[in-house]
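Every protein chain except one is present and positioned as in the full complex.
Per-chain numbering from 1; labels A and B assigned in written order.
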Amino acid sequence: MSKKQYIVGDYPGLKIWTWVFFIYLYAPMVVLVFYSFNVSRRAQIWRGFSLDWYVKAFTNDDIQSAAINSLIVAVIATVIATTIATLTALVLARGRNFRGSSAALGIVSLPLVVPEIATAVATLSFFAVIGFELGLMSIIIAHTVFCIPFAFLPIRARLEGMDETLEQAAGDLYANDWQTFRYVTLPLLMPGAVAGAMLSFIISIDDFIITLMVAGAGSTTLPLYIYGMIRQGITPEVNVISTVMLVLSILFITAYWYATRGSEREAA
Amino acid sequence: MELPRNPVTRRWLGLLPALLTISLFMILPMCILLVFSFMEADPYGGVDPGFTFEGYIQILFERDFDELLQFDATYLRIIWRSIILASLATLGCLVLGLPVAYFITRQNARTQSMLLFLITLPFWTNLLVRTYAWILILTADGVIEQPLKFLGIIDESLEMMYTNGAVGVGLVYTYIPLMVLPIYASLEKLDFRLIEAAHDLYADRIMVARKVIIPLAAPGIIAGCILVLVPSLGAFVAPDLLGGGRKLMMGSLIQTQFAAARNWPFGSALAICLLAIVMIALMYQARVASRRRAEAGE
Partner (left out) sequence: MSDTNKTSAVTGRNVVKQFGSGDHLVTALDGVSLEIEDNEFFTLLGPSGCGKTTLLRLIAGFEMPTKGEIFLFGDEIEDLPPHKRSINTVFQHYALFPHMTVGENVAFGLRMLGQNEAEITKRVEESLTLAKMESFIKRKPVQLSGGQQQRVALARALAPQPKVLLLDEPLSALDLKLRQAMRLELKTLQRETGITFIFVTHDQEEALTMSDRIAVMSAGQIQQVGGPHEIYEQPVNRFVADFIGDTNFLEAEITVVDGDFANCQVNNELSFKVKSIAKHSIGDKVTLALRPEKISLAQSGEVQGRITEAVYLGTDTSYSVAISDSITLAVRDQIDLTGHARFAEGDLVGVGMSADAVRMLID
């Protein structure tokens, strides 16, 4: 006699619902990758498998310069943002809440909370007021600002799990502040800093709205280039670049995830 | 090298770069935006000196040839559409995401970790690219229409692109991870014994969900709704790509004012309104959170 088990807490249909959910979440990306191999010019009608468009895309001058711009911006913004975020985390991540700490935390989180379009036009207005010429530099400045909270979060998480007494031990053993930082604190928080840098990098590469508003005439980044092409309609080049960006993001985030999982166990 | 001894000085020294950067490049610009909203528009873009309410007036009114005010609902419609679409998107995310969040809590630790990762993954990819993919799906002869036409189910295009529905689908798609994660965080803390106790006391599954699971997930639900509603209001990519020029939302409207339309004060005024709505939503959430904390600590 086989009994149908009534499992307390289970609801029928949840599994299917979740499957549908994940299909909904990933179907567009699958479609995109699929179409990037489409040989036909009319991008949405499938004609055959081809790598031609990949070749065309990679040898395209505009695409290359856009990619280089994206990279330059991302690297510079990441380096600056991660450094600033590390300093901030060193202050905010430890124990007691001092007067003004929640306000400071609020300010640091500001870019996460404000809608991007508002940040974008505000930054544009600011540049207009001080007469700053729009170009690659304006993009870098804007990116640095919103990368700070993204770099901050993993570093803070790493520091919160860190044993404070280690630094006290270093001091006890005659290390001054810089030595303590260099030989004890920095190596220990490095995984968090790397994770923060990775997050910041990918956020910068992917940013669109803010970049759209503050970019100068000659400084196109990849997302801006894609946008320009989309406005002209669906083209195979768009499919290709989109797929590349997608794959890049996925690889980055997967690497980030693995890296942080490992360090969690280590810090525990 | 020695840092200043005083811990308070050290603190603020460490915070200085971040606070300075963000104050200078975010808070200050937003103040400038506020100022701009009260200035006159320069026809070549930017602003001219001179105080005026014109930026805000234009939201509701239009000046006819005699410089008289005529009530103009155009922009109000856009704002209204933003609120409606953002709210519907929030509702859609809630309905779609709540069961998924609950389902995840029922899995073992390893599976939970994997599922959470899979949910956040799309969020870190390029928004433009992801939304563009929806064009491929919804457009005439796209992924949905091709097989339907092939099977003879439809003859003509369903014309799903450039509709409110398409924008809504895009919004839900963009922000749903932000709904699932906070709800999951709340549900994860739920003591499973409470569900058993409710069943023990004659509640069936539906009642258990209504009386125990959902009330205790409420903090997460509210957090999720705010996290989806706020960015949705100012969304730009989804309405622009999937709604074309026809289904404008506040985000796309603001963008055009600063680009093609060259009406910076108006755009600033709209942006300030958006920020005001955001602030109200955040203050509401802060109030709910502190009230909840007070109840628990009493």
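General observations
Everything that follows uses one rule, which is that a contact is a pair of C-beta atoms (placed from the backbone, for glycine too) under 8 Å apart; a residue touches a chain by one contact, two chains touch by 3 or more.
Just so we're clear, the structure is a prediction, and the values are computed from it rather than from any experiment.
Considering the whole complex, the residue from B:Cys31, B:Met207 or B:Ala286 that touches the absent chain is B:Met207. Not every partner is drawn; the one left out touches subunit A at residues 3-6, 8. Although one chain is hidden here, its contacts on subunit B can still be listed: residues 191, 193-194, 196-204, 207, 211-212, 215-216, 295-296, 298.
Operating definition for what follows: only the chains that are shown with their structure count from here on.
Here the spacing of subunit A and subunit B, counted between their Cα centres, is 18 Å. Touching subunit A in their complex are the following residues of subunit B: 1-3, 8, 10-11, 14-15, 17-19, 21-23, 25-30, 32-33, 36, 46-47, 96-97, 99-100, 102-104, 106, 113, 115, 117-122, 124-130, 132-137, 139, 141-143, 146, 173, 176, 192, 195-196, 199, 205, 209, 230-231, 233-237, 241, 250-251, 254-255, 258-259, 264, 267-268, 271, 274-275, 278, 282. Interface residues of subunit A facing subunit B in the complex, by the touch rule stated above, are 8-11, 14-15, 17-18, 21-22, 24-29, 31-32, 35, 43-46, 83-85, 87-88, 90-92, 98, 104, 107-108, 110-111, 113-126, 128-129, 141-142, 144-145, 148, 152, 176-178, 199, 202-203, 205-206, 208-209, 212-213, 223, 226-227, 230, 234, 238-239, 242, 245-246, 249-250, 252-254, 257, 261.
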